[in-house]
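Here it is, the structure, as structure tokens.
Note that this complex is displayed minus one protein chain, with the remaining chains in position.
Note that the chains are named A and B in the order they appear, and that numbering of residues resets to 1 at the start of each chain.
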Amino acid sequence: MLGTKSGLVELSVGDCAIVTELDPTLHPLVARRLADLGFAPGTQIEVLRRAPLGDPVIYRICGYEIALRSAQTKFINVELKS
Amino acid sequence: MSGQHCEPSGRSTTDTRGLDRFALVGNPNSGKSTLFNSLSGLRAKTGNYPGVTVAKYEGRARLADDFVVLEDLPGTYSLDAISPDEHVVVDVLEANGEISATPDGVIVVVDATTLRRSLTLLAQVLQRGLPTCVALTFTDDLQRRGGRIDIHALTNALGVSVVAVTPGDRGQVTNLKQTLARWRDWPAPVIAPPTDAAETAAWASSVLAAANYVEPDSDARTSRIDAVLLHPVWGTAVFFAVMFAFFQTIFVVAAPIQGWIEGIFAWLGEAAAQLISIDWLASFVGEALIGGVGGVLVFLPQIALLFILIALLEGSGYLARAAFLMDRVMAKAGLEGRAFVALLSSVACAIPGIMATRSLPSARDRLATMMAAPLVTCSARLPVYILLIGLLVGPDERYGPVNLRGLILFAMYVIGAVAAMSAAAVASKISRAGGRLLPFYMEIPPYQVPRARSVVAAVWSAVGAFVKKVSSIILTTTIILWLLLNFPQHTDAEMQAHGVDTSSEVAVSSYALDNSFAASIGKAVEPVFEPLGFDWRINIGLVSSLAAREVFVATLGQVAAAENPEEPALALSQMKVLDGPNEGEPLFSPATIAALLMFFAFALQCMSTVGVLRRETGSWRWPAIAFGYMFALAWVAAFIANRVVGAFG
Partner (left out) sequence: MSASQTVSAIAMHPEQVLTDPHVLRWVVPPGILEPGLPTRFPAPLAELFAEQVLRASIVEESAIWLWLSPELSWPVVGARVRTALSAALSQPEGWQIERADDAILQQVALEVICGPVGEVIGSHGGAVELVSVKDNTVLVSLTGACSSCPAIEFTLRNRIDQEIRRRHSRLDRVVAV
């Protein structure tokens, strides 16, 4: 549904979303690194594909592709776009 | 393999003191190493796998009329370092009192297709206040993929010089060189970018908007290829097919070339025997140099091929996909996908594999991977396996459509992989380096046609390192062995007293061998290896192979040549057990060969690896543990193989 807030981990392949925030319980060093990788509030993100065993998942953000494990994506909150 | 091709730290071509120094900083895969190569003409290894530069490389570049020093630093996403290779970058950018000054200038290599992400790193570099300029790479890719950038506006917005540079483009490289020459006049931003993550992101957005930046579309070619290669079913199938083809190729393609090299050395051996009239010298040249060293050099084609294949996988971008596909499997062993790449590099050599662990953020992962890497079937095991498998089955034996030699070799690689994974799992379980808090993330780069120059460079340095190793460690060990095998000398009278027919050359050599210093050593360690079916002649090979695995091949070559100088190859296959219950049976029975294969699969017979483990872990503790556990594993596996195959064979 448009505008729904959720964790990045819950999205399906093909979904587009906007990063709203990094979970405050995330270790500061990890949060900083994710921000440096482009996971900053307001950034658009697209779910590209899942690994054969479901994890990790490849995302497209800031014009490049990156694989993240669910251990991290559950701490990234997003707002679903179309 | 020895580490020469993978230990860049000591690389200084000439004295570089007093020259202006520039550090190249950039995201992994930003084209930094390729640019470094174009600027300096040096061959830093580059690939299409994030994290290829794991230590700093130094090179010299000629500007207008002066040389400058360039330092290629490991790729990093951030100066808030969390892994050892990232710390290298931070250390270089920070003055360290008397020990090291900061570079005179920093070249931040920025990939135009991932500009937003690169700007966060640039912001952190600019905060250091060092003279900085930006080399903007991949502008051609940006345009091809429908993106756009106004470089002039970007320069204004950043407050530093921005030079578009495609490493292959001479004009642009010259342009960058001219900019470097003017480093004293580089503009600096009046105010460094903000440090707070959210403010940095906002700063980057503002700069990008001012520069009319349009992000590129996803690379259509990459998406099409990944739809197949990362497909849950096809992707997995292709992965296994690629791995299988990898090992079949090494065996099948290299075989004829290897035949030619064998031919050359056989001819050399004959020529030496005919031309050299002094007996001991003929023996030294024929057995130690041509038999021993030549016997190892024969494997050059296989090693070159192995490195070509790895360079192709790496340069095309498939290695990152392989790591992605394997991540979940690696997670079972408590590791991550990048550890898979470290282990796959170990197929070439454990040393680059161990070095590649520097890109792993977690100390626990790093240690576990380092303990596992030496178990992966490296190229130094290849000559030994090929020799042993060659003694076991004929060249044309097939199992269905598959070459049997290739199949057994593949099995050896599987055993190595399974052993390494299990060792990693155990090591990461028992090491108590605290919980995992460091994130896993891995960039999946667009596919590229591997750069011929990078492939050639990788193979060239690997081949160079192999030849260097053969001419140092292996040659030295071989000469020592020749001495041990041929001394003490015996007089005819002494031999006749022991009932040796001195008119038979074979009988004389075989008496000399049986009573050599080497034989004493081989016999001394017999109690340890006897249960595995090894006799003293094999033991000499094992003892000498502790220096480097390939020496085993050279040793057996010498032993065989000492037994029958005319036809060493035949001598090897016809060697008989000399005493005990199996006396008179072939020494290289299937059971013995199986035991030897297992022993070599597990034992840590490589001085270079021990040295690198010592350096990377900072103590002798871990190399000692690795050596100990691998020896125990090797012995037990060889024992089991010997008994099982013996029972069936």
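Here is the rule we go by: a residue touches a chain if its C-beta (ideal position, glycine included) is under 8 Å from a C-beta of that chain, and two chains touch if they have at least 3 such contacts.
Predicted model only: the values in this text are computed from it and were never measured.
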Absent-chain contact - pick from B:109, B:122, B:136 or B:207: B:207
Residue among A:6, A:20 or A:44 touching the omitted chain: A:20
Residues of subunit B in contact with the chain not shown: 152, 156-157, 159, 189-194, 196, 198-199, 201-203, 205-207, 209-210
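Just so it is clear, only the chains that are shown with their structure count from here on.
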Subunit B contact footprint on subunit A (complex, rising order): 27, 29-38, 40-43, 48-56, 58, 60, 62-69, 71-72
Residue ranges of subunit B touching subunit A (in the complex, touch as defined): 77-78, 80, 82, 113-117, 120-121, 147, 197-198, 200-201, 205, 215-216, 218, 222, 226, 230, 232-233, 235-236, 324-325, 327-329, 331, 336-337, 436-445
